[in-house]
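Removed from the display is one protein chain of the complex; every other protein chain stays in position.
The block that comes next holds subunit A.
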Amino acid sequence: MLKLVDLTKVYRTEEVETTALNQVNIHIKQGEFVAIMGPSGCGKSSLLNIVGMLDNPSSGQYWFGDEDVAGYGERKLADIRKKNIGFIFQSFNLIDELTVFENVELALLYHDIPSRERKERVKEALAKVSIAHRSSHLPQQLSGGQQQRVAIARAVVSRPRMLLADEPTGNLDSANGEEVMNMLTDLNGEGTTIVMVTHSMPHAQYARRIINLFDGQVVAENLRAA
């Protein structure tokens, strides 16, 4: 599904130059569930952002299917992203001014889907994460766990082939965290490729493969026995 070849990301600010990713090579197959671990600042988010086409690498190749998208501009990336990738963030990133329903619907607004079908799919997605009864609430009126469920519904409603999750359980208590991990496992079971960054070893255990990063480099890969 995707292949990173000698991928490097360097951030330049006025005074310092930070190499967040250094010659990373990773291959992820269709339908995999990959967890990325590592200490704070080792480059996990940078990696996920590039994989999610929210940012460009400084050098190296990023093969998505049979295209090297490393040098693509925002317009082209937006197009590929829209069709293939869903996101879940640690801080949920719901829009405060929109209701639960509207937040989820937002993910379909840019997909050219007739409004009736759109509404159906939003309802379906909300039901799937058991939050349908709160569909007209605003995000602040929900607990963290509920908000993350909305975020998951939003990420999957457009039926992406790949789901990227940056510390999805980081802000949740263990019960809620567990629930989110179960949902991700279910989605992976339905065929969605999942790449997840996490600090929690137990949660990483839901994945089939764990990639360890240190100082921008892949230091270990562990396959969990099936």
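We adopt the following convention: a residue touches a chain if its C-beta (ideal position, glycine included) is under 8 Å from a C-beta of that chain, and two chains touch if they have at least 3 such contacts; residues count from 1.
Rule of thumb we're sticking to: contacts and distances are computed from a predicted model.
The protein name that UniProt records for the chain not on display, among "Chemotaxis protein CheW", "Putative ABC transport system permease protein", "Ger(X)C family spore germination protein" or "Pyruvate ferredoxin oxidoreductase", is "Putative ABC transport system permease protein". When the full complex is taken into account, the listed residue touching the unshown chain is A:N93, out of A:Q23, A:S58, A:N93 or A:Q217. Summarising the interface, subunit A meets the missing chain with residues 49, 52, 54-56, 74-75, 78-79, 81-82, 87, 89, 91, 93, 95-97, 106-107, 109-111, 154, 158.
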